[in-house]
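Apart from one protein chain that is not included, each protein chain of the complex appears where it belongs.
In this document, chain identifiers A, B and C correspond to the written order of the chains, with residue numbering beginning at 1 in each.
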Amino acid sequence: MEFEESGIGEECGVFGCVAAGEWPTQLEVAQVLTLGLVALQHRGQESAGIVTSNGASPPTYTAHKGMGLVSTAFPPEALLKLRYGNLGICHTRYSTTGISELQNCQPFVVDTLHGKIAVAHNGELVNAQALRKKVMRHGVGLSTSSDSELITQLLALTPPMEELGAPDWVARIKNLMTETPTSYSLLVMFKDVIYAVRDPYGNRPLCLGRLVPISKLHKVSNEDTEGWVVSSESCSFQSIGAKYYREVLPGEIVQISKHGVKSLSIVPRPEGDLPAFCIFEYVYFARPDSIFEGQMVYTVRQRCGQQLAIEAPTDADVVSTVPESATPAALGYAQQSGLPYIEVLCKNRYVGRTFIQPNTRLRQLGVAKKFGALTDNFAGKRVVLIDDSIVRGNTISPIIKLLKEAGATEVHIRVASPPIRFPCYMGINIPTKEELIANKPEFQDIAGYIGADSVQYLTVEGLVSAVQEGIASLQEKENMINNRNKSSSRVGHCTACLTGKYPVELEW
Amino acid sequence: MEFEESGIGEECGVFGCVAAGEWPTQLEVAQVLTLGLVALQHRGQESAGIVTSNGASPPTYTAHKGMGLVSTAFPPEALLKLRYGNLGICHTRYSTTGISELQNCQPFVVDTLHGKIAVAHNGELVNAQALRKKVMRHGVGLSTSSDSELITQLLALTPPMEELGAPDWVARIKNLMTETPTSYSLLVMFKDVIYAVRDPYGNRPLCLGRLVPISKLHKVSNEDTEGWVVSSESCSFQSIGAKYYREVLPGEIVQISKHGVKSLSIVPRPEGDLPAFCIFEYVYFARPDSIFEGQMVYTVRQRCGQQLAIEAPTDADVVSTVPESATPAALGYAQQSGLPYIEVLCKNRYVGRTFIQPNTRLRQLGVAKKFGALTDNFAGKRVVLIDDSIVRGNTISPIIKLLKEAGATEVHIRVASPPIRFPCYMGINIPTKEELIANKPEFQDIAGYIGADSVQYLTVEGLVSAVQEGIASLQEKENMINNRNKSSSRVGHCTACLTGKYPVELEW
Amino acid sequence: MEFEESGIGEECGVFGCVAAGEWPTQLEVAQVLTLGLVALQHRGQESAGIVTSNGASPPTYTAHKGMGLVSTAFPPEALLKLRYGNLGICHTRYSTTGISELQNCQPFVVDTLHGKIAVAHNGELVNAQALRKKVMRHGVGLSTSSDSELITQLLALTPPMEELGAPDWVARIKNLMTETPTSYSLLVMFKDVIYAVRDPYGNRPLCLGRLVPISKLHKVSNEDTEGWVVSSESCSFQSIGAKYYREVLPGEIVQISKHGVKSLSIVPRPEGDLPAFCIFEYVYFARPDSIFEGQMVYTVRQRCGQQLAIEAPTDADVVSTVPESATPAALGYAQQSGLPYIEVLCKNRYVGRTFIQPNTRLRQLGVAKKFGALTDNFAGKRVVLIDDSIVRGNTISPIIKLLKEAGATEVHIRVASPPIRFPCYMGINIPTKEELIANKPEFQDIAGYIGADSVQYLTVEGLVSAVQEGIASLQEKENMINNRNKSSSRVGHCTACLTGKYPVELEW
Partner (left out) sequence: MEFEESGIGEECGVFGCVAAGEWPTQLEVAQVLTLGLVALQHRGQESAGIVTSNGASPPTYTAHKGMGLVSTAFPPEALLKLRYGNLGICHTRYSTTGISELQNCQPFVVDTLHGKIAVAHNGELVNAQALRKKVMRHGVGLSTSSDSELITQLLALTPPMEELGAPDWVARIKNLMTETPTSYSLLVMFKDVIYAVRDPYGNRPLCLGRLVPISKLHKVSNEDTEGWVVSSESCSFQSIGAKYYREVLPGEIVQISKHGVKSLSIVPRPEGDLPAFCIFEYVYFARPDSIFEGQMVYTVRQRCGQQLAIEAPTDADVVSTVPESATPAALGYAQQSGLPYIEVLCKNRYVGRTFIQPNTRLRQLGVAKKFGALTDNFAGKRVVLIDDSIVRGNTISPIIKLLKEAGATEVHIRVASPPIRFPCYMGINIPTKEELIANKPEFQDIAGYIGADSVQYLTVEGLVSAVQEGIASLQEKENMINNRNKSSSRVGHCTACLTGKYPVELEW
């Protein structure tokens, strides 16, 4: 048994860029795409792909895909090949389905009667099987199991078939949105335009940024725009010199071209349905410097820690964290509880994958090669250890053992999110129901099972309030842009993996 | 210009293990060696090597070396090959000389009249050139530029040439130690014994550990020994289930066999000389959970931060760190100054090496793809940012820029070590004197040069006192083991890179 | 200038196998496929792919594709993955279009309403552009430029859309054959059946074989069948223990299942058209031990040499060959002319691709690292050197230079095929018209240009007669199988690259 990661994971990240000057431009779009993708690497590490377009009529598309991290998948010759693009979209992927082959990698490019389109997709179509049947009934063969190919063929197929006039891709995208409610944050590139699309429930994130002249990063006016970017997370803006502009709204279709950003339409949700942005983006997946719904993820995590300190106070000496993702929650807990914050573990940055076939001796040990105990900081003390989530329960256990062997008198686990109990069908990789510790008999005595002195979780209500407390009324913002559609403006989040309440019926 | 690491680096780490049971034993020595090496990976990432011995007479040695991280250099088939060793030594290397080829990798194995010996070395012989000449004058050709080959040939060559009796390797090691004063922490494996050697000045670290039954990690008696390990740093003990035993003393030769650990001799320093353990092991190189001279490195760094707060107080709102190495100093500074500790940067764990050939636009930006700013934590605030060292001055500058663009009103840099001004000839990779920012004209206005509102360094005296304050009298410890040699027992550290005062004359 | 290959090349080879026993069978289909593919490696070296089916209902297909030779593309783990197939098809590919990416590799698998089909194709559809348009007009997107994907989508799309009953793949294949006349030798796998299809002109080769018990290779009865194979060339049968059965006829659809081989239909050519089997398969592409139209390729090449000796006799001392492909023609020339056959060149088997950037000196030399001159065999003699074809004229020139420097007094080139003057649109990679030496001004003095004492080519008539002389009347054979279609039974070959007379109108 290797010492493994937590077992939940994001499926993908998408990113796009359009240079705003006259083309061909000095701005190297492929470089911006690569850096943007590197910043989204935490959302998928199995493969990466970039497609650029020169924006001409007809356009020349250049594509490169590769397995592994962006740094592996994009050697210098790949970047050289891509360098003439004036716009482009890219994708980084972690496969939930287990089939991790190059041909499933995105973006997907297909040649249609009206020219080539490229599609990058984050999410999972809840009614993918029904849609596949539909497409195939029309006589189309599907060569991969990817939703991205399915979406692309749906776009190619969808009537109206405007053979004589210009292709109406927006009508086709709208049609697609009526056929599948969630979940997708989608980039569709056609010639000189990128359409950025978010599903009506806004389940996966998507936001817009503006590339500004570096010299004016401090004070930027609207005139100073070198290009537009669109990304799963705003954390990708900083390293390329882009400024956060706004989120793509649930159900919105945004057109990005060198002439700027234009909201084309907002496809509504069914009457009465709330938005359903994935709450685990806040808890675990997103990078802490990203901004969703007007608030920094780090701040939300800190609030979760504060809330946890209120809900689950501890009689202990010090508060600490399982580095690095639980640190904001630990600092919040410390602040709220008044207990001193210390570090108890240091991380081995170079742990890699060592091919250890442990003998009995090492198996007993749990092989905690990933962390070292900072013994003198906590020996003889009672430690509150904050973790962001417990999925299978097999990673926290050796850490507790390590701390106790190093001299902690008590170790109390406080988890800054509620127990995960249900599968996700909207783009998150979660172990099977049976593998989740919260569904096992051992959960009755979770503290005993993992070797802790006590274990407490944040409540669902606590999490929701920590998340929603900071959201400035979205209604006003939305109304500014789209005053015809007030129903989408209320606050709501998807908590299906915690509560089993899915935003749409699964048999949609 | 890539955003680069600080530019100083450790050269190598060494590790050894002897199984203590009857041979062949259940303990898989190769597995223990690999895990030990992974824990020392921060001391060298360019190549790794393991040599095991079955301990028989004559012994069978098995060697494997490879470029890159341990995880790359040791694929499963390599470990399979090594699995029958009952003892072994290993080495991880970062080349200071720029020649990074497989044939320079350690451990070095040579066949001698008395059988094969294997040598692993951390350090740099101050009189290597003179010793090479000497060896070659004897008629020996040297096939690499590595000190390890030189040491091996010196051991093979050194009289007395005990042709008829058993080879006296200890006499040869002593002879070697009279020929070169520093710096070396050395492992010499011969048949069923590892000799662990530290130079008389104790310039590089080396310590001993005891492998204990996992079930008795909490309460261990002397009888419960499954094996012995020796390592550059004690951080490698935890992940293999070993207990810290003690340091190898300056000048000491320790024999490790399945019968246990035995101190054979302590070769003295010249009268009046103090030990000269590298002070930068505390400041920068070592892993924070390692123990030197009885104190945890993390604690020393925290004390440096406290001392810095005393020497260089700041009128500011918050204290923070350049993650991750400066965090203990920042927490110490916060504690001492009473200012709140916050996080201002988050790290991209997947940054990799992306082949960005930045255009003018990205070059101006500094391409801070490594860090994201946690804007909301410090916008509108005056930040004290603690760094552990400033070497060339080109890494802190884009960070300051990032913080200011994200809204910090002031950024004050406090450095938890003194300026580096001099080269090291004892195993540390430091840029040339000309490249060091502290030797440049720009240093006169270092704050202006890097864009900070103020910059202050810890003093040499402050550093030395922060380090030495926590050292329990070494004299007593040493006297316990070797009561003939009191001169080596006083406290002393090498600060040559800061002060230019080298522990030995360089023309030795 | 590297010393390069001749510049013409086959595009691909296809191979298929069905185990004939009860499933799952002892016969390892993946092994047979791999060996069959290795024997077709001369038809394509850029990529290879295998798809196997377990033949169940619904079937499980397993696919593996890789770049490079079969030995590179199919490591042991790939074969392991494929081992449970009871039938399968495979493909080896050399891209003429220059786009050599994994996603263009065959076989192509698509999921359709009636289940997955897999397609492997050798040839080039003369009306591919029109067919792509047609498919896309139907709303299908095409994700590659490969004809194989196009064929697959055409099969998926073609009415009748038998939604309620079983899918009628044969009807669909027939429909495909009415839409595109040439060129394709096609394998279509569906569940437990392989359909082997050859276009009505029979432009590319395809033949059937029977796997027999090894012990009965000498004397086989019809009962002893372990499986059926289908291949571009019969040379692949020997190494797997298969016996040549017969050719797939022009226009024929053969169904291969575990129950045996069944001719389903022969789609006729337009009234009056002759078959158009590629004559260059005889001249250059095919392996000499393959059998086409009842005759061994080697024998045809020998006859070409004899015919050449009649058409172009030479006053010389010895006859020799450019090894290895021209050897049968050289032996034929020697036999007919009465001149002794000798070897003048030996080949460096290990020449590989050395990255020589020749300085002026080596460039003048022509770098003939591929061949060594067997000086003593011909020094002082007049040599007739037989080559199979001269395409660009840049490979024969350094050989002549080599022979002259080594002492040949005269070198007369006799080419066992006519000059190539026209492009091929049916699956052969030929340089552009401008690059062909026969279309250049230098061709007027080709002997002077390449440094020979004389140059003579075989005539088109000579070639055709050498090829057709040995063909037993196909008419009788065809009539046995399909007595409704006598028009396809006359002998005919495609000589378009020599004469410009294409078998179908190119704008079909």
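Just a few scattered comments:
Everything below uses one rule, namely that contacts are C-beta pairs under 8 Å (C-beta built on N, C-alpha and C of every residue); 3 or more make two chains touch, one makes a residue touch a chain.
As the structure is a computational prediction, the values presented were derived from the model and not from experiment.
Hidden chain, full complex: it touches shown chains B, C. Only one residue in the set B:56, B:80, B:142 or B:506 touches the chain that does not appear here, and it is B:142.
Among B:86, B:122 or B:152, only B:152 touches the chain that is left out of the view.
For the options C:27, C:67 or C:130, the residue in contact with the chain missing from this view is C:27.
Considering the full assembly, C:327 is the residue among C:180, C:314 or C:327 that touches the omitted chain.
The set of subunit B residues touching the chain not shown comprises 102-103, 108-113, 117, 132-133, 136-143, 149, 152-153, 155-158, 161, 163. Contacts to the hidden chain, counted on subunit C, fall at residues 26-28, 31-32, 34-35, 38-39, 41-42, 45, 69-72, 74-76, 79, 213-215, 217-218, 226, 235, 238-241, 287-289, 295-296, 298-299, 324, 327-328, 331, 341-343, 346-362, 364-365, 367-369, 372-377, 402, 404-406.
Criterion: only the chains that are shown with their structure count from here on.
If you draw each protein chain as a dot and join the dots that touch, you get a simple line with two loose ends. Over half of the residue numbers found at the subunit A and subunit B interface occur in both copies, marking it as a same-residue contact. Rounded to whole angstrom units, the spacing between the C-alpha centres of subunit A and subunit C is 49. Distance between chain centres (mean CA atoms), subunit B to subunit C: 62 Å.
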